[in-house]
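Presenting subunit A:
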Amino acid sequence: MTTAKLAGAMEAQRERLLPCVHCGFCLPACPTYNRLGDENDSPRGRLHLMQAVVEGRLDPESDAFQVHIDRCLGCRACEPVCPSGVEYGTLLELARETASTARAPDGLTRGLLTVMASRMLREILFLGGRTLRVTGLASVMVDVLGRIRFAGRLRFALAMLSATRPSVRLGQGVMADGMESQDTEIKDAHAPRVGVGSVGILRGCVQEGLYGRVNDATARTLDVNGYEVRTVTRQDCCGALHAHGGALTAARNLATRNIKAFERAGVDWVVVSAAGCGATMKEYGVLFEGDPMEERARAFSAKVRDVSELLAETGPRSGASVDCTLAYDHPCHLMHAQGISSEPLKVLEAVPGADVRVIAKADECCGGAGIYGMTHPDLGSRIGGDKIAAVRDAGADLVCTPNPGCMMQIGAGFCMEGDAQEAVHPVEVLDESYQRAGYYR
Partner candidate 1 sequence: MTQTLTSRVADRLRAIVGEDQVITNPDRLVAYESDGLTAYRVVPRAVVLPETTDQVSEVLRVMHGEGIEVVPRGAGTGLSGGALPTPDSVIVGTARMNRILSIDEQNRLAKVQPGVVNARLTEATAPYGLYYAPDPASQSTCTLGGNVAENSGGPHCLKYGVTSRYVTGLTVVMADGEVVRLGGAGLEAVHGLDLVGLFVGSEGCFGIATEIEVRLLPKVESIRTLLGIFDTMEAAGHAVTDIIGSGLMPAAVEIVDNATIVAVEASVFSAGYPVDAGAALVVEFDGTEAGLDDDADRAEQCCLSAGATKVIRATSDEERIALWKGRKKAFGAMGRIAPDLLVQDATVPRTRLPEVLARITEIGREYDLKIANVFHAGDGNLHPNILFDRQNQEELERVERASREIMTLCVSVGGTITGEHGVGVDKRAYMSLVYNEVEMDMLRSVRRVFDPDGRLNPGKVVQ
Partner candidate 2 sequence: MTLARSLRSALPGVSAREWDQSNNDVLGLGGTPEVLIRPVSTEEVSQILTWAGEEGVGVLPLGSGRHVGPVGGGKFVALETSLLSGVDEYEPADLTITSGTGTTFSTVDATLREHGQWAPFDSPGVNERSMGGFVSEASHGPLWAGYGSLRNHVLGATLVTGDGRVLRLGGKVVKNVAGYDLLRPVVGARGRLGILTSVCLRAFPLPAHERVLVLKGAKLTSLIEPALLAGTAPVLPVSIVVVGQLSALDGSSALVLRLHGAESTVDADQSAIEKHLGIPLDRLAEQEADGCLTEIRDRGGLEPRCVEVSVLPSRLSQVVAAADEVGAAKAVIDSYAGRLRMGSSDMSADAVSTFRGAVESLGGALRVTRWDGVTRPKDTSCRGAELQIAQRLESIFDPAGVLWPARQ
């Protein structure tokens, strides 16, 4: 595609760019600007680059556009602080599409997106992952690679993998790792059926592949709180990774499959336990702007709820005591993209014995951002390192953060440092509490 055409694609976004009045309120919210101090690495700077492309002053193939658009974590912390309501997240996806059309992204990113878009390929990948994890090989290799130079990225990948194992502190270690099950059937004689609605769970790609137990816990805890959990077949990856990477066509294909699958299931709510997936699905309507699917996409988006939203809505029911110290960290795609910050804490409040602490700068990105740690090892590890330090200062055994990317990022940080702390999802803690209370048979 020629430069002119690319600029034309961004030109359609003029309306979205114009509200930016260059006030700079976004600067201190931006993790990359805070660390690098370069205007180009701030939301305002990136919007300025996009604007320059629209105006034809900047080639989308240029290093400036490529590097700085790519370096954004996509945490969207700039959105809530923007007085003009600039839809940064949407603009970033479009800019990434423009950037990746102008110049193909690196092999790692491309490969990952291809794998995630295919159910078969990703099952193979995650099976291999779980094998490395259950055998303990992943964590051994993290130790070994720590002594070898230039092995940073591989070591980090293995640490992320290792971090997805069930929590020892929560007592999940006794469950056989690797036995992730699909569509677990709930047998709960104690659940009070109050008829608050039917839900279908988006099981996702990474979430299902490495955190199937979180999906299961989601189903069980919703059931206990009166939701009717229905199985939704032929669903797929939500397309978040593709959309964030600018592969919008791939994202739309995946989204179409999900919209159809959940329409068929006829559920009241589409529930999801991964913040990144939730944010993307709530914006399917924007993804299909001007497309014949738009209306159906908007109807779908209107039904999407994070699991914590549904649980907070009903209470949630209290379980048995789980003695542990927890630190809650806000996933960006929950807090900034969906505006959800108190609901997960309400979920944790339902767990007697859990001492919930606040992490300093809990609203700042952990540096997970997909595979940022591998694509931007230096900056990613600086951002991640700051988060690990803040978690340590909070003095908690477990970090609760309801998004697989963040759990892996923070967990990998602990793993590489040899720390005993673990990262878990809040519903896992609630689930454990319900287990102990005997709500499940």
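The rule is simple: a contact is a pair of C-beta atoms (placed from the backbone, for glycine too) under 8 Å apart; a residue touches a chain by one contact, two chains touch by 3 or more; residues count from 1.
If you want to know what made the cut, all candidates are chains of the complex that A comes from, given by their letters.
Small disclaimer: the values here were computed from a predicted structure and weren't measured.
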Options 1 or 2: the chain contacting subunit A in this complex: 1
Interface residues, subunit A side, partner candidate 1 - complex: 18-28, 33-34, 36-40, 42, 44-45, 48-49, 52, 57-59, 62-65, 68, 81-85
